[in-house]
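Down below is the structure, laid out as C-alpha cells.
This view holds just a subset of the chains, kept in their places.
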Amino acid sequence: MTGKITALELVEAELSESTKAYFAKCEEKLGLVPNVLLAYAFDEKKLRAFTDMYNDLMLGDSGLSKLEREMIAVAVSSINHCYYCLTAHGAAVRQLSGAALGEMMAMNFRATDLSDRQRAMLEFAVKLTEEPARIVEADRAALRQAGFSDRDIWDIASTAAFFNMSNRVAAAVDMRPNPEYHAMAR
Amino acid sequence: MTGKITALELVEAELSESTKAYFAKCEEKLGLVPNVLLAYAFDEKKLRAFTDMYNDLMLGDSGLSKLEREMIAVAVSSINHCYYCLTAHGAAVRQLSGAALGEMMAMNFRATDLSDRQRAMLEFAVKLTEEPARIVEADRAALRQAGFSDRDIWDIASTAAFFNMSNRVAAAVDMRPNPEYHAMAR
C-alpha cells in the first residue's frame, strides 16, 4: 500500500483478523485489494457497512445479471465523471463483455448498441442520477414494459442510487483507483 | 401498515424475530416504524445493510453533532426535492432545533442564519450533491479552514453522499413518508 489513496489523513486502525482475511481473499480472487476498501478501513464498522451493501447489490441474487449491474455502475459514474468508479467498474465491464463495450459505457452509454431492455434500464438509471425529482410513474411503467419485474426495478434503482453515493464519496476525498485496473481486460 | 408505502409490488417476506424486535423498538422510541424500513423489509439482508450504514452515519461517533448530520440530510434532500427525506428529516431538524430552522433548511438552506462552520459544511454538501466532479482540493481546504478535521470531512462527505443515494431510492419507488411526521415538532 504505497502512494496516497485519498486526500485525507485518517488515523489508521489495526485491522481485525476477519478484515485481514477478507483482504487476503480479495488479493487472491482479484489480484488486489480495491483501494475503496483500504479507504474505508480506518473504521471497520464503516467498512463492513459499505461491503455488506455493496456485496448484496453487486453480487447477491437479482433478476439483473452481474454485467447489467456493472453497466449501471459505469453509466452513472460517467454522468458523475467519477475517476475511481469509472476505472474500477470500467474494468469489470471489460472483463464481463469485452473491451469495446467497457470503453463505450464509460464514455457515453448512448453510443452503445444495446438491447431495448438494457437501454431502458440505463435510461432509468441516468434519469435517476440527473434529475431524481422528475421520476414519475411513466418511468417505472417503461421498465415494466421492457420486461422488468417490480423487484428488478428495486435493484436497478438501488444500484444506480448506490453509485450516486459512492461517486460522491470518491469525489469528496479524491479517491485513487489501484493502477492495476488500467491494464485489465484490454 | 395500511396504505401504500411505495409504487412497487414486492413479495413481503415473513419478518424475523430480530427485525420484529427492531421495529418494536422504533415504535417505542419514535412512535412509528419509519416507512423506509418497511420498504426495505421485503429482504432482510437489504434492510440490515441499509440500517447498519444509516445508524453508523447518523447516530454513531462523529465530530459532527446529530443536528449537523440532520442538516446535511435536509439540505441535500432539498436540492433533490425528495418528498420522503424532507418530511422525515425535516421533522428531525425541527425536533433538534426548533420549527423555523427545520422549515428553512427544507426550503433553502441559504436563507438560514448559520455559523461559518455550518455554512461551510452545507456548501460542501450541496456542491458534492450538484456537481461532484468539480470538487477539488480547495473545497477540502475550506472545510479545514472552518475547523473541520479530516475525519469530519469524511463524515460530511459520507452523510451527503448517503442522502444522494437515499433520495434516489425514494424517488425511484415513490416512497411515502409516515403521515405522523407532518405534525411533529410544529
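In order of appearance the chains are A and B, and numbering begins at 1 in each one.
The rule is simple: a contact is a pair of C-beta atoms (placed from the backbone, for glycine too) under 8 Å apart; a residue touches a chain by one contact, two chains touch by 3 or more.
Bear in mind that the values here come from a model prediction, so they are computed numbers and not experimental data.
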2 chains shown - copies of the sequence in the complete complex: 6
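Just so it is clear, only the chains that are shown with their structure count from here on.
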Chain A and chain B: spacing of chain centres that average the CA atoms, whole Å: 22
Sites on chain A touched by chain B in the complex: 7-11, 45-46, 48-50, 52-53, 56, 60, 80-82, 124, 128-129, 132-133, 135, 137, 140, 150-151, 153-154, 156-158, 160-162, 164-169, 171-174
